[in-house]
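Just dropping this structure here.
All protein chains of the complex are present and in place, except for one that has been dropped.
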Amino acid sequence: MSTLRKLFAVVLACTLLLSACAALAEGETVTINFWHHYSAQSAENETLMNVLIPAFEAENPGIKVNAVSHEWAELHDKVLVSANSNALPDVARCDIAWLPEFQQMGILVALDEEMPDFTKVSGQLLDSAMSTAQIGGHYYGLALNTNSKIVFYNTAMLEAANVAVPTTMDEWVEAVKALSGENENGQQVWGWNEPALAGWNICPFIWSFGGALTNEDQTVATGYVNGPATVKAVETFAQLVQDGAITGFNSGDIPMTDGFGTGRYAMMLEGPWKSAELAGAYPDVAYGTAPIPAGEGGSVSVLGGEDIAMFNTANQEAAWKFMQFMTSEFAETEMAKCGQIPVNVAALESDTVKNADYAPFIEAIQTARARPTVAAWSEMDNGLQVALTAVVNGEKTAQEALDELAAEWDALLK
Amino acid sequence: MIQKSHLNRAQLIALLLPGFIVFGMFTVYPIVRLFWMSLCDMRFSSMLTQPFAGLMNYREVFADGTFWTVFVNSVVYTLVTVPGQMAIGLFVAVLLNGIKRFSVTFRVINYLPVVTSWVIASLVFRYIFNTEGLLNYFLWKVLGITSGNIRWLDTRWSGLTVAMILGIWKGIGWNMVIFLAALQQVPKDLYEAADIDGCGAWKKFVYVTLPGIKGTILFALIELTIGGFNVFTSIKMITGGKPAHQTDTLLTWMYYKAFSTGQFGYAAALSFVMALSLGLLAIVQFRMMRNRDA
Partner (left out) sequence: MKRINAAKLRSAIVRYVLLAIGTVVFTLPMLYMISTSFRPNGALYEYPPRFFPRPEALTLENYDYILHQSKFYLNFLNSVFVSVSTILIAAAVASAMAFVIGKFKNRGTKTLFAFIIITMIIPGTTMIVPQFELATKLGLVNRLWGLIPFYVAWVIPFSTFMIKGFMENIPNEIMEACWIDGADVWTVYTRVALPLASPALASVSIFNFLTAWEEYPWANTVINDTSLRTLPIAIAGFFGQHQFTQWGYVFAMSVLTLIPVVLIFIFCQKFFVQGLTAGSVKG
């Protein structure tokens, strides 16, 4: 026991010493906390940690950046919880869909009011992208990157099944069915992968089918989210799930990238980051891209992207410097190398971006629509997932589930 | 027995105090606070004001369909895993009790799952049970028992089944050790007497072994019931409550309500109901134990 005790003492002493050293080394510097959802082992995260932050720290001696990676949904929850526990970071990279909610909680800094050089900085960014940060006449963030989703298809699988790339929703239904079945090993293959049943996943179908989530003013859901076109979109999708032609959102499914890379999913709707991911993990798979098939509503994808926002507990001076850096031509060009479409006008003109072949995505952005820009969106999105799960599992008809959802949403939108 | 003059009150109190403070501050205070929070309207938006709301949270909990779903899930989980791991653990202990060689080896190996952390064990099970995983291949293509891949993780009861198999797997070792210790305390002469009476192995087990380890059985029952309702990490890692909260248990649902939707009042009411019912259940079980002693 006594040797054990000595061992404990030594270990404890070492640990304490280490943390003391770390504390001393920090000295006079300001540390800003930056939360993001670049996934921990992604190329984006490596660029952030090994290129951008070192460059920023070299440019700004006295400021250190503590970058923290969270999973997408977890980042949203962590921000909400931290807002109530005085543990907010200084800066965060936020999904554009979260901004209204955070703004309503009163935790964001209105940049155009607080930062004297705001107009100069925002002038370097695309107006359309900056509009995602504008709520009630003020700007609560800087646009960081933009994106939308387009169809990725496995060339060999489409050829083998003699299926053309679908351009209309009717063709899409037929193609997804035709591509499903079994491969030569007797394993099941699916025509389409959809990794979740959230708004981000289902909205492109609803909109392309000519449906809607709410009215133009985003005050009423009844008659829109349970309107005939939306119901038809959900019914069509659910039918394909039940026919074994779509999967990906179940806990036991092969993850999207692995399934596409190993020829188990023939098509998927994904963003510009997917090319880099596929090149890294499955360099041999041959694929093509196409816009989302057009339905009665046209070819409408979902507008994605992130803003970089400052919280009201931040060290404003250092945080503002970092935000400017992250939206600068240099940082945006570096991030463009791993699938983040810049919104910095100068970066968009750079050779990196031109060579990256973002054209199909930028084209999709032109017709893409944003998810409702309301504070209750996260809660509405949770309800949507529950409703869709019930429909694809055959527990409720699309009409029943969406009627209930519409009533729920009406209350939230008030 | 101890002379008063030696009782240095100040020193006694000084010895009690550190533990008392930590325990009071980080366990007792939160319990009291939990009750108070359950009576307040606490949400992300009203965190600072915390208006008193009476029994509103409790009404919300009991009127919530999802609450009853996760309640049934927790009860089923406990009703299956507790007897399951006790029975298998006892069986292994009985087997081990009769052998001399390799007894320690078997014991060590079977105890390893207990010391494996829940996060790791859950991820291993998730990997084994995923639809394209090894288990489905084995059942389908090697044994031919099934005629396709079973979607273990995708539906309510199959997802819970995986969590329950994990719970039993992880609990057998603990039961084995405590039952083995109990078996070794059962007087040998009782077995000899039973032998003389011509009792078979099963009769000996029912009439000698079981009564002899009754105390341990009750102890395990209480401990494991609490543990069963405490299931959290495995559900979070294996299904994450999917699909649509149908595989959530009381605690994962409580956690979701608190830390994802910010309804702290609802979560507190749910927690308090749970703590209270488990307390009552434990008192009933304690009573049973005391009756046996009397």
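First chain written, first letter: the chains are A and B, and each begins at residue 1.
Note that a contact is a pair of C-beta atoms (placed from the backbone, for glycine too) under 8 Å apart; a residue touches a chain by one contact, two chains touch by 3 or more.
All of these numbers come straight from a predicted model, not from anything done at the bench.
Q: Of A:Q187, A:Q239 or A:T352, which one is in contact with the hidden chain?
A: A:Q187
Q: Considering the complete complex, identify which of B:F44, B:F62 or B:W118 is in touch with the unshown chain.
A: That would be B:W118, which touches the missing chain.
Q: Just to verify: which one of B:L90, B:I172 or B:A244 makes contact with the chain not shown?
A: Within the whole complex, the residue contacting the unshown chain is B:I172.
Q: Residue by residue, what part of subunit A touches the chain that was omitted?
A: These residues touch the chain not displayed: 1, 4, 8, 11-12, 15, 18-19, 33, 35, 39-42, 66-71, 74, 78, 81-82, 84-87, 89, 185, 187, 195, 254-258, 262, 264, 277, 281-282.
Q: Please give every residue of subunit B in contact with the chain that is not shown.
A: That gives, for subunit B, the contact residues 1-3, 6-8, 11-12, 14-16, 18-20, 22-23, 25-31, 33-34, 37, 92, 95-96, 98-99, 102, 104, 106, 108-113, 115-121, 123-125, 127-128, 132-134, 137, 141, 169, 172, 174, 177-178, 181-182, 185, 201, 215-216, 218-220, 222, 226-227, 229-230, 232-233, 236-237, 251, 254-255, 258-259, 264, 267-268, 271-272, 274-275, 278-279, 282, 289, 293.
We take it that only the chains that are shown with their structure count from here on.
Q: Subunit A touches which residues of subunit B in the complex?
A: Residue positions touching the partner: 44-45, 47, 126, 129-133, 149, 151-155, 159, 238-240, 242-245, 259-262.
Q: Contact residues on subunit A for subunit B in the complex?
A: Touch residues, subunit A against subunit B: 73, 77, 80-81, 83-84, 105, 187-188, 250-254, 264, 379, 382, 385-386, 389-390, 393.
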